[in-house]
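To start, the structure itself, in structure tokens.
Here the complex is missing one protein chain, while the rest keep their positions.
Labels for the chains are A and B, by order of writing; each one numbers its residues from 1.
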Amino acid sequence: MSGNGDLLQQLIAVEEIKQLKARYFRLLDTKRWEEWGQVFTTDVRMEVPEAAVELDGRAAVVDNVSAALAGTQTVHHGHMPEIEITGPDTARGTWAMYDFVEWPPDADGNRVGLNGYGHYFEEYRVEDGAWRIARTRLVRIRVDPI
Amino acid sequence: MSGNGDLLQQLIAVEEIKQLKARYFRLLDTKRWEEWGQVFTTDVRMEVPEAAVELDGRAAVVDNVSAALAGTQTVHHGHMPEIEITGPDTARGTWAMYDFVEWPPDADGNRVGLNGYGHYFEEYRVEDGAWRIARTRLVRIRVDPI
Partner (left out) sequence: MSGNGDLLQQLIAVEEIKQLKARYFRLLDTKRWEEWGQVFTTDVRMEVPEAAVELDGRAAVVDNVSAALAGTQTVHHGHMPEIEITGPDTARGTWAMYDFVEWPPDADGNRVGLNGYGHYFEEYRVEDGAWRIARTRLVRIRVDPI
């Protein structure tokens, strides 16, 4: 049964990581920054190459992202996860991403925002008894102004 | 093995509830109202606070939603489920939501419709041998006219 038990544990881990990423999106779009920080390991690394973003550590991620999105209204959706369990406490995954970010109108009252599309490439680790995002890299396919 | 057996049953329930919500969306967008009604318990409660919608019972939900969407073309997508099994026959869940609703053009031929974004907060119950939506509350993040 250890074979089946292992497979069951892997499936449970896959579902837990999907729910982890769901909290990442939901807490981000509702700007619940303190809870949002808990989805990351303390040593998380975040990279968004096209924006030259490289952040290390949970505090840096929360501080920078919450500042960058202050005053915005955002919608982020993830799709089509490919989660691979690589060890008892480690995994990696890919997600398709859609985001919609709108800033306050400009001085002429025009809408300012973007629709973006891309993929996340991520690593996950169990820390303090829960799966968390240990590394995340966002590569966009395209960005359209609204 | 009862531990593993229970975990397996929970994973199966999570997958069944995901497919339940998939039918909710697919049958809604293809306006198959009678089949759509079957995704709900007979005593379902539906709330959409921003529209002051509070409906009780399957018949009221089907009658009101099918009337509200008569003549429209709709697309509803759910994302990022967080399903929690709370008992052998009960569960709750959260979903991100995107919808696109278009009514017939106005008298000047202009398009009339909306793009909406939000979250569903739901409860599920096994009734007549199948998981069904027992309570659903839709909270929008934003709505944009098209």
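Criterion: contacts are C-beta pairs under 8 Å (C-beta built on N, C-alpha and C of every residue); 3 or more make two chains touch, one makes a residue touch a chain.
A quick note: this is a predicted structure, and the numbers were derived from the prediction, not measured.
Q: Given that one chain is not shown, which residue among B:G78, B:G93 or B:G116 touches it?
A: Missing-chain contact among the listed residues: B:G78.
Q: Check each of B:L11, B:L114 or B:I141 against the chain that is not shown and name the one that touches it.
A: Considering the complete complex, B:L11 is the one touching the chain left out.
Q: Give me the chain A residues in contact with the hidden chain, please.
A: These residues of chain A touch the chain that is not shown: 1, 4, 7-8, 11, 14, 79-83, 94, 96, 98, 117, 119, 141-142.
Q: By the contact definition given up top, give the residues of chain B that touch the hidden chain.
A: 1, 4-5, 8, 11-12, 15, 18-19, 21-23, 25-26, 29-30, 73, 75, 77-79, 100
The rule is short, and it goes like this: only the chains that are shown with their structure count from here on.
Q: Could you please state the distance in Å, as a whole number, between where the Cα atoms of chain A are centred and where those of chain B are centred?
A: Centre-to-centre distance between chain A and chain B: 25 Å.
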